[in-house]
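Selected chains from the complex are presented in situ; the others are not included.
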Amino acid sequence: MGLRSGAEYIESLKKRKPNIYCLGKKVDNVLEHPVLKSTIATVARTFDLAKNPKYEDLLTVESPLLGGERVNRFLQPFFTVDHLVKRQHQIRFLQRQLGSCALRCTGLGMVNSLWETTYQIDEAKGTHYLDRLKDWLKYIQRYDIYETGCMMDVKGHRGLRPSKQPDPDMYLHIVERRPNGIVVRGAKASQSGPAISNETAVIPSAYGHDEADGPYAVAFAVPTDEKGITYIMQHNTGDALAYTGDDRDLGNPRYGGGFGSTSLMIFDDVFIPNERVFMAGEWEFSAAIVRTMGLMARMWQCGCRPALMELLTGAAAFAAQANGVANAAHIRSKLNDMTIHSQTAWGLALSAAYQGKSSPSGSGIVLPDSLTINVGKYRSVEGYWECCKLANDIAGGLATTVPSFKDYDNPETHGWMEKYLQANPDVPTEHRMRIMRLIQ
Amino acid sequence: MGLRSGAEYIESLKKRKPNIYCLGKKVDNVLEHPVLKSTIATVARTFDLAKNPKYEDLLTVESPLLGGERVNRFLQPFFTVDHLVKRQHQIRFLQRQLGSCALRCTGLGMVNSLWETTYQIDEAKGTHYLDRLKDWLKYIQRYDIYETGCMMDVKGHRGLRPSKQPDPDMYLHIVERRPNGIVVRGAKASQSGPAISNETAVIPSAYGHDEADGPYAVAFAVPTDEKGITYIMQHNTGDALAYTGDDRDLGNPRYGGGFGSTSLMIFDDVFIPNERVFMAGEWEFSAAIVRTMGLMARMWQCGCRPALMELLTGAAAFAAQANGVANAAHIRSKLNDMTIHSQTAWGLALSAAYQGKSSPSGSGIVLPDSLTINVGKYRSVEGYWECCKLANDIAGGLATTVPSFKDYDNPETHGWMEKYLQANPDVPTEHRMRIMRLIQ
């Protein structure tokens, strides 16, 4: 089939009929929704970039499942250290190109976690989950499917485990077993992507302790508009701007999806056919899949946040130039600190990848070094907040108080803004405004 | 006349005709503008609280200018160390009550800076600016005027001083001297409050170096709807939410004005009568007034941010309880760190006040210790970012991804949200959602 273009991905969304709510209303057309449309544009771009021969080595990879055909790197489990290292370069590259979350990392995390765990279950129990998984992987690779990963349950009282919650639905679980499949109920929180993706893989988010947790040990894949699934979209300050301002007010108008598409995802007795079920009751293996998916999440954060910090560093450097203070010693020292933060996290991201090891040996899967990735994730969070603080410091108050581009376009106020928001005459006012938006 | 009520303040706004633009349109009625209306509610509340006998000692003070009549503490220069100490308690109290910037500190900064500097000019030059200032102070005290302070110019190229800018208007300056007053031109950046206040005092934001900087050494008071003044409002992510969400989505719906009301304020040849002019060409004194106003700004940041951090600490503690993890050791240790941050800044805020000294002696004005206030301001910024990070850590992902209250009210989705956004059953879902909003 070959790699899909962004346009083909968008086309595929038109056929879906997901049940989405936002701001108190049902969303009929995701393609025209103020927030979702830019998220969709971001994902579309990841498809287009992967088709670009210049990035073939970085963004695609040979799949042994398809006899060596090149597939999108997001759809391929890690079989070698080189896969891990290239993976880190891939995500840094995409974050830099898109200036935004690429929205596809959860899917890649899933294919690795599921492979490792199905292998382990099969070894221990004589089941054949890995074969089912391979079939599904061939399907998503062959049709270049945009698949996401759902792990995090709403979780209810954090001090209680799934089977001890007052409401048994706080973690997704099997409510019925039929000959040809299972029926699941529950809700996944803060899910990035499924509302605009084609398929999603679902795994538990809590360790199993005993048989009582059996129904909660459930993993499967499902089309994202399956009957019984409802999405209630997040709405935060960042999203709000998409409704009120001009496109340029978004900082990164074309692909600024950011994290702006998470939703509360409800499974109201959804049927999953056996061939898409990868775990159904094996509570002894929940811990392993939760741990590996956690590792995957830390791996991508550690790989993409450095790029976000680099972006902020570049933006701050540009803002300093726009303000006319690029050479001040304290500005240079702050930019230097920002570089220390991004390079600490990035150095650790690569280090964990280079230290990759088979896990478990025999499975074929290679995972990054876990201690290094944990430290890297910690540093990437710490560094990110520091970079935000420093970028705001460098940019000055305008990053907070810049008026909308709608005022810039209004003839009554355009002149004032053009004149008075100019600083360094070498930098056009509009550019200065845009960089301030980006830092905001 | 006595102290005004919030309602009286709001009434006074109806008579004003300021020239305000926002999101590409003229704002006809500030009272109904989604962002300004909550800012106005905040200010109104500062009037009502001052009338409350319970807070008389904290929020009002005897004015020697009005023969001992009690006036709002915001309108009274610092004459004693007790004024400084009570001032810090006042701002901490208001930040706690309002959960928001009180929007009136710039005005208080002005009355001190102007008093000190006009005293110095009069001593050196035999002018009578302090008498004019006293007249204006009596006026604002007697009528309990909401007055703000405008200092920060748009500044153009930061490496060049006012008289060397390519565009001479980048700093506000005198363009014409008439027998009965002066005419000024320029723009003030990021101004909090004047668009919804009664009067504003204006001072320079750059040191004077020689005669060429004379026209830029200008200070005065002016009604905020004076002919020639135009406001272009900021528009950022926080403001945007006021348009799209439900009131409860604002975190602090009643008085959440926050910093949401700054505007770019343009002076297009505005006439100021002599009796309101407090400096007009004495460039040798710009440095002093800039320095003292800076000191005032650091003083209030150091006084109000600790309260903001306390608010975040309380919110995070509540969120932890709502999540059911209030007793976890790492949560308690994070809350402890948040307390260290707020109390460091607050301890320094008080320390600087207690160490207050006459400045210059003879002027009557008492200023806080400058080294301590600088350190305090530094700590309050550092601590504020740390507290934001920690509060987000504690609250979890929902602080970012909570859906709108409009979805909560929508009967189609209300049930799902009620059920699935519940955590600790002792805390109602709606309360959990609201605290997440506040932390956001």
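General remarks:
Residue numbering begins at 1 within each chain, and the chains themselves are lettered A and B in the order written.
We adopt the following convention: a residue touches a chain if its C-beta (ideal position, glycine included) is under 8 Å from a C-beta of that chain, and two chains touch if they have at least 3 such contacts.
A quick note: this is a predicted structure, and the numbers were derived from the prediction, not measured.
The complex is built from one repeated protein sequence; 2 chains are visible, and the structure file as a whole lists 4 copies.
One rule holds for everything that comes next: only the chains that are shown with their structure count from here on.
For this pair, subunit A with subunit B, the centres built from the Cα atoms lie 38 Å apart. Residues 21-26, 152, 154-160, 166-167, 169-170, 187, 189-190, 230, 232-241, 243-246, 249, 259, 262-264, 266, 323-325, 381, 385-386, 388-389, 397-398, 400-404, 406-407, 409-410, 412-413, 416-417, 419-425, 440 of subunit A are the ones that touch subunit B when the two sit in their complex.
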